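The complex is shown incomplete by one protein chain, all other protein chains being positioned as in the whole.
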Amino acid sequence: MSFLDLDEFLIDLAAQVEVVYSPVVDAKEYPENVDVCLIEGAICNEDHIEMVHKIRARTKIVVSFGDCAVTGNVTAIRNQLGLGNQENVLQRAYVEAAQLNPCIPKLDGIVPPLLERVIPVHEMIHVDHFLTGCPPSAPRIKSFVSQLLEGKAPQLTGTDIKFG
Amino acid sequence: MAAKTLTINGQQVTAEEGATVLQVARDAKINIPTLCHLDGMKDVGACRLCIVEVVGTPKLLPACTTVIAEGMEIKTESDRLRKYRKMTLELLFAERNHVCAVCVANGHCELQTLAYEQGVDHVRYDYLFPKWGVDTTHERFGMDHNRCILCSRCVRACVEIEGAATKSIAGRGAKSKIISDLNEPWGEADSCTSCGKCVQSCPTGALFNKGSTVAEMEHDRSHLDYVVTAREKKLWVTHA
Partner (left out) sequence: MQLDELKAIAEKKKASAKKVCLRTCLSAGCISSQSDVLHKNLATEVKAAGLENDVEVRRVGCMGFCGQGPLVGVDHKEGKEELFEFVKPDDAKAIVSHLKGGACDVQKGDPQHPFFAKQVKIVRANGGIVDPENIEDYLAIGGYQALHHALTEMNSESIIDTITKSGLRGRGGAGFPSGIKWGTVAKSPGAKKYVVCNGDEGDPGAFMDRSVLESDPHLVLEGMAIAAHAVGADQGFLYVRAEYPLAISRLQIAIKQAKALGLLGSGIFETPFNFNVDIRIGAGAFVCGEETALLASIEGERGMPRPRPPFPAVKGLWGCPTLLNNVETFANISAIINKGADWYASFGTEKSKGTKVFALTGKIKNNGLIEVPMGIPLRQIVEEMGGGAPDGHSVKSVQTGGPSGGCIPAEHLDTPVDYESLGKLGSIMGSGGMVVMDDTTNMVEIAKFYMEFCMDESCGKCIPCRAGTVQMFHLLEKITQRKATKRDLDKLEELCDMVKNTSLCGLGQTAPNPIQSTLRFFRSEYEALLQPDATGAPVGANGTAKAH
């Protein structure tokens, strides 16, 4: 959503990049030969593991985008409960806190099992750049993306790399 | 008092005998990162962020507890120091549960600030996710051990400035914990005067005013400064 805060820069950007894969792009398979991938969110289930390895193999520049991808952030708070807490987490979310149809979603091959613990992306694959922030602000994203478009290795400093 | 002349990063400075490297550097507008130091309290040399190189000394020395000497040559910045400082901060982030996005001190946190100042944009060590509780038994303040970096500033503020000695450290190593009185819930610690100096001294969001929500916990250090200045200089003013 923070990406959309880029406002009119999005129009400039659209002229320079082709969005080949995203939650809002209708592509089922992550394509080959991707230049840049901005990964949002931490790794928390088995599908994510498969996905990040695929991304790494098919992408030149992988970016951890936002605090969840960089640190685990809020999504990793469940790790404090200790290992083997997947069931408890699901129980809390889908049964105890449910207002309608309390049940734990389970469907082999469809609902990916949770991992023992949530991990930041760079614990699983090599990450080229880190864009912190929860969310990264639009100016920060703009500065980062602009540098990438100029063919430079993005260099962010000061408050542009602030967590939170 | 005799004056001592020394150089910091090649810059010649003169200061009173007995001053620490940190004091002299700050007077000369040379920034040395610190975390366990707070003006007005005894320095303990614990956080190791203020380590500096001193020519002729093989060991790195903490600027906060190292007293200046004539002819000392000090370097406060080098690749090695930068690397060590960055690693120290990464170790802190991995040690407990620091989730800036939902922290009361977001935006007013010394750990968060130091991290970006020192170029920490991710943590290379595995996060340990220990289980720590939150003590909200005090009527006005709370203590979230997940955000504690064990700098002991609250302990020192409590004993040195307030004179209550409610706060201390129990346990050792990574299991160390700030406790109230004899490890009682804070709200039941009789010696606590509820002065709040510990809360103001905290560099992170570990100690907070109850009722603050994300990013609301701003620290007011002028209160501590006022007491220290009054005591040491007999001046009832807030330091400029």
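A few notes on this one:
Every chain is named by a letter (A and B) in the order it is written, and numbering of its residues begins at 1.
Methods note: contacts are C-beta pairs under 8 Å (C-beta built on N, C-alpha and C of every residue); 3 or more make two chains touch, one makes a residue touch a chain.
None of the values given here were measured: they were computed from a predicted structure.
Shown chains touched by the missing chain in the whole complex: A, B.
Only one of the listed residues, B:88, B:106 or B:180, touches the absent chain: B:88.
Set against the missing chain, the residues B:13, B:38, B:51 or B:74 yield one that touches it, B:51. For subunit A, the residues touching the absent chain in the complete assembly are 53, 56-57, 122, 124-127. Taking the complete complex into account, residues 44-48, 51, 59-62, 65-67, 80, 83-84, 87-88, 91-92, 94-95, 122, 124-126, 128, 149-150, 152, 168-169, 171-176 of subunit B touch the chain not shown.
Everything that follows uses one rule, which is that only the chains that are shown with their structure count from here on.
Subunit A and subunit B, compared by their mean Cα positions, are separated by 33 Å. Within the complex formed with subunit B, the residues of subunit A that make contact are 64, 67, 70-74, 76-77, 79-82, 117, 119-120, 122-123, 127, 130, 132, 134, 156-164.
Within the complex formed with subunit A, the residues of subunit B that make contact are 93, 97-103, 106-107, 112-113, 115-117, 119-124, 126-127, 129-132, 146.
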